[in-house]
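The complex is shown incomplete by one protein chain, all other protein chains being positioned as in the whole.
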């Protein structure tokens, strides 16, 4: 059941890195939303390999095809099935993965759990699986475009290795983020980050980093007590992304060093609207959105696949040395940006529909 | 639907801070597990107010009663309904909460979402709600005692304000944690933390901190691709606790500063068992437990209720000044320890049953 | 997980026939619905034993208590926990049930599945469990009273043994049904049915029958393709009631004898409203309500507990003869009426909220 996300806006993904393809079924989308393959392709292109010099050179066009749920350019309210074909499959290139457990990969745990795995390119554990998530997120973005047009979701790279961007999240501009291949919020600084990534790649090594996400224009009232708090569902959503190791919202881990009197967000009135002067809550209070920007960060570990030689064991219980061949990202951060946005959109879409089910019509 | 957690091991909690009581229904527990009220009381006592000089003096015995699902001391496989009566309810003590939105509390968001709220003591948003979670966790602990007796879950306070414990998580001893009222892993250091909490309380202020949790003896194979990775469900579980602001597993946010070649956990063989030399993965790889200790941390913000005067607004759109009366915790960390353990146990119990459904019988 | 019903309007029931009590947690109910214990008591009284001379004389007042989710007489949007205490528990009266498998009861299957059972009064398999369902249904009825006041759900006894009421379902009057203890739709005929039940009771035997249910004023559009068709969820709902053996909607089993040209419901216009001249569809087409009366029937087998001697086996594998002592219903039908209404209300409430989540706001 772990391949379905959401209760009302529900995305089921399928597919291995190698095999026929990967895809998603989006169930629960409201009807009459304008939708085409072009709408989905934009975010897929931001996710795909080969998009720039600092990501893996693997060539995949990642062209999607909508099989159902759309008629004459609008959603039907029935499941939207979307497929991306796998093109660049070379079984022999991954032959050594058949028996060797790559360090800090999922080879060993999948083998131990299932007793079988598609070892080509990581199978289901490949980042290729995130195509289905990005599709689901793009459909949600279209939905919000019609139902809550003020809502926007913008992620960006806050940190690569030890380099941290200084910008205030609420000032980040989506176009500036997309203007540079590393998706750094300050385009001027981006060149140094790109050079860092290129250097580490040359060394056969890899980098980690932090993606930050800001949701603007979120309606007040999304999220549910007690287990399905908005921040809890956001945490689950992004912690299900490959390589993520941490999540924090608002003041996060740094906030624990403050006293309550410093940390509390004072309420004030802006016209008739209740606002907070600071936003240490990160836009969520008691698990429910309060109308301020929702701001959170996700830590991604350095990519596990590296060019350097590593010691490990194989499925037959022998010590071996592994030196990765083939193509991989030296730093997953630029491609993680659309993934974080997608997962955020899935959470918001689900809670948006849940809110209008329980209280949307009685509220005002 | 947000009041139910888990797919197979499923806990539904109910109750407001003030009203008849709070409780939980635990569905899906295997039959024939030995269970009594005494088994549940232990963790409830670790959670309850008034347990020590550094928590809120509110007096609640928190005596639980099992209403169903247990017969002659063993579980039936039917829902286990457990209830704790509310005793110390003084409606008038909370009168000002009826209209005033307390900063960094959920008063405003609940009012905005539902148009109504039980303003006494925070209603559903009170930490009193966590009683149901602790009950569910204690039942899970009993279940593991019979089905996976090597598994243990131990949480402790890693940080209060700016004071950080130096101990290695894998060396923490549960008894030492319980030997001091702050649940600090190094009893000798605990006195200084207690003094800090007392001082801040005297100042009418509050503190935040970090709880760390270590799961030992977890079977290999818990967790599911792709959305229900073990770390994703753990993140959701603890981020649904009141006042939590961050989650990290294994190397977490610090790990992003490393290179892949430093960060990767090298595999080696211990007899026939596949082990890792380091544990930056935190016991989970590809979303599935690998048999190493599962180690994660949860950030809790400083308690929002403070004695100092604060500016805010009320439900009628007027500026007001609030000075909290009544009893509250200056630091939620000691009581958060059993809550984090409970949420962890819920996640593990659910995935334990899910694993044996899908692959448990075919595996070996 | 089998003790929870519904996706958005979600009822979790708990409790055994003997033990502390039985109850329900209702999650997902919209806020600000007027609700009190008195609202729930009405249907509980229609369900309870001892209500008339033709049901079991077991004395249970079945007084309910609301523990949470209601504040100052209105729902909060949080879980509504309701409890009914067990009063008339006499463990020794059921002693023989400890080892003997009663024919056509669940003693054997529970013992085989769980290896343990609460044998007192049938434990979880007792009709006492339906108290939680009736509570959930009554809350739904209150919800519809405010959100869809034209909707009404009326069940009645269509058949007892071989006696069948002749009345057209769409003409049945709820007050007339309640005017006689057997809940027969034609009060004048009810006396003969009552006499039949009394005679069969005297013989130490039991009767089966059919409950029919008519939903009037249902909004067009409830139900979802493809698995959650309205009739599929209604079928599941009532087939989960104890002793039910069959379900049919609209023309049902009799309809299979017709040709398509006779069976089809011709559409016509009543003002601007699309109506059907006949209603063989039973108010549902393609799984979605069409605005006509929803009409279905549920078959209940004759009560399994009888006074006559029966051959059976016990848990130790010995042949035994069983002669039921104690108190039981000779015919479950009169008490099944509020149960069928409750399950129908649960299905409608869930689909009502689901519909307004996905299309409710875009529709008009």
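Read from first to last, the chains carry the letters A, B and C; within each, the first residue is number 1.
Rule of thumb we're sticking to: a residue touches a chain if its C-beta (ideal position, glycine included) is under 8 Å from a C-beta of that chain, and two chains touch if they have at least 3 such contacts.
On a predicted model such as this, the values are computed, not experimentally measured, just so you know.
Chemist: With respect to the chain omitted from the figure, which of C:113, C:171 or C:195 is a touching residue?
Modeler: Considering the complete complex, C:113 is the one touching the chain left out.
Chemist: For the chain not shown, which residue from C:32, C:51 or C:104 touches it across the whole complex?
Modeler: Per the contact definition at the top, the residue touching the missing chain is C:104.
Chemist: Over the whole complex, note the residues of chain C touching the chain we left out.
Modeler: Within chain C, the residues that touch the unshown chain are 1-5, 7, 13, 101, 103-110, 112-115, 124-125, 129, 159, 161-162, 200, 205-210, 220-221, 223-229, 231-237, 239-240, 242, 244-253, 255-269, 272, 274, 276, 280-282, 285-290, 299-306, 308, 310-313, 317, 319, 354-355, 359, 362-363.
Chemist: If the missing chain were put back, which residues of chain B would it touch?
Modeler: Touch with the absent chain occurs at residues 7-8, 28-32, 77-78, 147, 225, 353-354, 356-362.
Chemist: Which chain A residues touch the hidden chain?
Modeler: 1-4, 7-8, 10, 12-16, 19-23, 25, 27-28, 31-32, 65-69, 71, 74-81, 83, 113-118, 123-124
By our rule, only the chains that are shown with their structure count from here on.
Chemist: Taking the mean of the CA coordinates per chain, how far is chain A from chain B in Å?
Modeler: Taking the average C-alpha coordinate of chain A and of chain B, the gap between them is 26 Å.
Chemist: Could you work out how far the Cα centre of chain B sits from that of chain C, in whole Å?
Modeler: Centre-to-centre distance between chain B and chain C: 39 Å.
Chemist: Which integer distance in Å separates the CA centroid of chain A from that of chain C?
Modeler: Computed from C-alpha means, the inter-chain centre distance equals 45 Å.
Chemist: Residue numbers in chain C touching 2 or more other chains?
Modeler: 7-8, 28, 31-32, 77-78
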